[in-house]
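Heads up, one of the protein chains got dropped from this complex, but the rest are sitting where they should.
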Amino acid sequence: MEPVQLLGPDGTLRADPRWPLEVTPELCRDFFRRMSLARRFDDEALALQRQGELGLWLQSLGQEAAQVGSITALRADDHVFPSYREHAAALCRGITSAELLVQWRGNAHSGWDPAEYRFHIYTLVLAAQLPHATGYAMGVQRDGADEIVTVYFGDGSTSQGEANESFNWAAAAEVPLLFFCQNNHWAISTPTQTQMRAPLHQRALGFGLDAHLVDGNDVLAVHAVTSAVAEQIRAGGGPALIEAVTYRMAGHSTSDDPGRYRNSSELDDWSTRDPIARLEALMVDRGYIDDAFRDEVAGECAALAEETRRVCRELPIADIAGLFTSVLAEETPLLAEERRQYEALVASYVD
Amino acid sequence: MEPVQLLGPDGTLRADPRWPLEVTPELCRDFFRRMSLARRFDDEALALQRQGELGLWLQSLGQEAAQVGSITALRADDHVFPSYREHAAALCRGITSAELLVQWRGNAHSGWDPAEYRFHIYTLVLAAQLPHATGYAMGVQRDGADEIVTVYFGDGSTSQGEANESFNWAAAAEVPLLFFCQNNHWAISTPTQTQMRAPLHQRALGFGLDAHLVDGNDVLAVHAVTSAVAEQIRAGGGPALIEAVTYRMAGHSTSDDPGRYRNSSELDDWSTRDPIARLEALMVDRGYIDDAFRDEVAGECAALAEETRRVCRELPIADIAGLFTSVLAEETPLLAEERRQYEALVASYVD
Amino acid sequence: MPVLTLSHAINTGLRQAMEDDPKVVVMGQDVGRLGGVFRVTDGLQKDFGADRVIDTPLAEASIVGTAIGLALRGYRPVCEIQFDGFVYPAFSQIVAQLAKLRARSGGRLAVPVVVRIPVGGGIGAVEHHSESNEAYFAHTAGLRVVCCSGPQDAHWMVRQALAGDDPVIFYEPKRRYWSKAEVSDEPDLPLDRARVVRPGRDVTLLTYGGMVATCLQAAEAATEDGRDIEVVDLRTLSPLDMDTIARSVDKTGRCVVAHEAPTFAGLGAEVGAAVTERCFYRLEAPVLRVGGFNTPYPPAKFEDRYLPDLDRVLDAVDRSFAW
Partner (left out) sequence: MPVLTLSHAINTGLRQAMEDDPKVVVMGQDVGRLGGVFRVTDGLQKDFGADRVIDTPLAEASIVGTAIGLALRGYRPVCEIQFDGFVYPAFSQIVAQLAKLRARSGGRLAVPVVVRIPVGGGIGAVEHHSESNEAYFAHTAGLRVVCCSGPQDAHWMVRQALAGDDPVIFYEPKRRYWSKAEVSDEPDLPLDRARVVRPGRDVTLLTYGGMVATCLQAAEAATEDGRDIEVVDLRTLSPLDMDTIARSVDKTGRCVVAHEAPTFAGLGAEVGAAVTERCFYRLEAPVLRVGGFNTPYPPAKFEDRYLPDLDRVLDAVDRSFAW
């Protein structure tokens, strides 16, 4: 199966009758803006980690098209279960930079209210969110709602039993669920060919899921395919999987040293398929972009960067009491006693 | 995909050029004998359970062709990982009725030495044996041996994460492993359509495994396909999966009451596809079977039944000390102390 | 007050919970058409439909994982794990997701999922069908772990578990499924309290689940030696009801804890350590533990000797007095 591609690396547009998309100036500018903001935010977070303001950061660099193109194809009330690298998707849902950073600064385990954004907290245990999304979709199904559920995950996660149980379960139960895999070719140092012999979209078909392969660095293709598939699911067509082929341009995380396991030529090669440059080329060609717009977006990026730096140093941190009170609905006697003992000990220092 | 069938339910033989098999009188008689012995053994074990001599029994009734046809296509040194219903396969490997019954009488957790028969002990945790078989095959691969490994499991087990991890891992590592699924349509009260949307052989292809569907009640087809696939794996062709379509003619176990969840018409329907009757029809038609041979097999069955009844009541049971000494290579001080305390307590009763 | 078996008492408890709250759904292997291998969910699918009593695929990790998703959607799933030894594939979903989601979300998310587990031995089963794994979950912060011992508690505790907002590991002693008793129209204790099932003066015998009946028999037998044993049914294993426990030990000065699980790092260790901290000066002897041997659960023919019986319980009581 060839990946669906509407926008070539050089920025030339090839319409595909199977995946209709009205490529308006507004749409292109919207994608350009969202991807630019996401990249700038990612840059800034990286810098903050390097300055010691964040404990860890996992970059979305290079995966902006896969995330922006897909999440914008969903309805605002379609619940989303991300993995941990979906910063671009999160920003599209209105999650703030402060909410995105707090977990990585170590102030909290998660930063936002899933109900407010219809966007679940990040899941770090690989593939654990797939059964959650499947169950949530079972709920949607039982409610007779016309929402769909989307779950994001990476290529490496697909080797986990829980991922495959979910492919099977979702197909058997015919729940309104979209599996969205960002195949960025790497799981830390492990290349996709070590994870699997056959491509994921082929496996998905084997489970009885509708499956599609798309160029994950082509925001237009990702959007067109996700829009069509989402509506098909909403219409009762059953669960589907989209494999978006992209590339992890940075290390796995700020703790990683990709130089140990992959050579730069691969990186150079993928640089030529950059999702933003590609869209910009089209926009230049079509006259959808001018200096005024560039300045406008640059201004927004600068503002976001400034805000990101500012909020990072002021990120809220809860009182330690919260540790004891958020274990169960009610603090147990044992926890209350532990808290009192600890507070007494701390108090004793001052004397 | 249509299941490979060489022998129709009515006993008519249709050769299939893709699956050559020399149907000799000897081959038919051998299969007839093995399947008849397996069925008689199964009958006898059931009776023993009903008489309270066994705590539980899981019948292989109806699945004789799938097991006999496949295991006889393997080499004696090809290691096998069974599930828990592979009595017919076990008998073909020379495992004795005593060794097969001891676990179900509750005298021991397992009955035979896996090394002696190249047949692992039964695994009751569904799908747990698939990673074991995959790892064993990694060992065979590293040893450069020309053995292959075969793992048996049921349709229901394929919903487990560990089963799917193994399909993926085996394909990625290209180990010499044959996945043999007996799809007997039921997992206790759960029908296959509740487990999966697409048939297993299709899923296997999706993982990059070579996959085949065979009429599991046709011993000739099972044997022909397994022989060819086994040799292909041995020749370095990589792992494969065979889905044998059969039927669980009895309840799940002697504790089960299938009347609660399936109607007898299904059973009647499958009775017309009985693996033994089918082969016998062919043998009659070809003159491969006469009263002398029937009497001979009947005699062997009677002898096996007699032996089964006899050994069941005399099954060996280890001393309780074995409980403490088979936890780790050496009995720990805690276990030794527990054993002494217990023995002292028991001794105190006599006084 | 109807007389019910423990199995049926849970069945009526689930039925009532489903009638009271349309968000309660039952799910697991063979819980629908078959009504579960122990018939605990018998008839529920017929009356509430296949959407609320769900026969699932054969995958424990996903049974718990999808239950979490359903809970996030506002449902109150009660999952059945067919046998104790088959909960392990769901371990990651239980300890890393179910138990932690409230804390991980800073208290924003509640995940009211009840995981029902038929537990323990005594039914002559094959391997993996007689395990007592409560200590794993008791050591996991974020879960409530409870164990019923008779019909009254079975009925009310499952309803209380389903009414609360915490994830609950709900243990059902399978060898007592067919034991009968009256079930009252009102709960007589909250979910987080232990119960003194037999008052006594001389020694406190702490136990739960299938061992409660055994310990009551032991207490009766001990009267012959003039010993008055107080038997406490812990009911809630995490958190422990230390007030009720300590009150008893402060009274008797001696304590024996009995369970089916191996003693090493078992729940009895926690009880013993905690009781010693609370009642140190009052203890005439160390808290003694009686449990399954520290071996894997044995073949059926050995289980009568493996499981603590009246003799082993009384032997511990004797040792406590002999100290």
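Going in written order, the chains are labelled A, B and C, and every chain counts its residues from 1.
In this section, contacts are C-beta pairs under 8 Å (C-beta built on N, C-alpha and C of every residue); 3 or more make two chains touch, one makes a residue touch a chain.
What you see is a predicted model, and the numbers here were worked out from it, not measured in a lab.
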Worksheet item: Which of the visible chains would the unseen chain be in contact with across the whole complex?
Response: A, B, C
Worksheet, complete the sentence: Missing-chain contact among C:Ala9, C:Val114, C:Ala138 or C:Ala258 belongs to C:Ala138
Practice prompt. Among C:Ser62, C:Ser179 or C:Asn294, choose the residue that contacts the chain missing from this document, as touch is defined above.
Written response: C:Asn294
Discussion item. Going by the contact rule already stated, which one of B:Arg33, B:His132, B:Arg234 or B:Arg309 would touch the omitted chain in the full complex?
Written reply: B:His132
Discussion item. Please identify which residue in A:Ser36, A:Ser83, A:Gln103 or A:Gln202 touches the non-displayed chain.
Written reply: A:Gln103
Fill in: Per the touch definition above, residue among C:Arg52, C:Arg76 or C:Lys100 touching the missing chain
C:Lys100
Practice prompt. Pick out which of B:Pro17, B:Gly52, B:Gly287 or B:Pro333 touches the chain that's been left out of the picture.
Written response: B:Pro333
Discussion item. On chain C, where is the contact patch with the chain that was removed from view?
Written reply: 61, 85, 88-89, 91-92, 95-96, 99-100, 103-104, 127-128, 135-136, 138-139, 141-142, 238, 261-262, 264-270, 272-274, 276-277, 280, 285-289, 294-296, 323
Worksheet item: Of the residues in chain B, which ones touch the absent chain?
Response: 108-110, 113-115, 120-121, 125, 128, 130-140, 142-143, 161-162, 165-166, 168-169, 172, 318, 322-323, 325-329, 332-334
Item to complete: Could you list which residues of chain A touch the chain missing from the display?
Response: 55-56, 103-109, 124-126, 156-157, 159-162, 187-190, 194-196, 255, 260-261, 317, 320, 323-324, 326-327, 334-335, 338, 342, 345, 349
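The definition used in the following text is that only the chains that are shown with their structure count from here on.
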Practice prompt. Name the chain whose C-alpha centroid is most distant from the C-alpha centroid of chain B.
Written response: A
Worksheet entry | Computed distance of Cα centres, chain B from chain A, in Å | 45
Worksheet, complete the sentence: Note: chain C sits from chain B at a C-alpha centroid distance in Å of 36
Item to complete: Send over the residues of chain A in touch with two or more other chains.
Response: 161-162, 165, 168-169, 172
Worksheet item: Using the touch rule from the top of the page, what residues of chain C touch 2 or more other chains?
Response: 56-57, 59, 61-62, 89
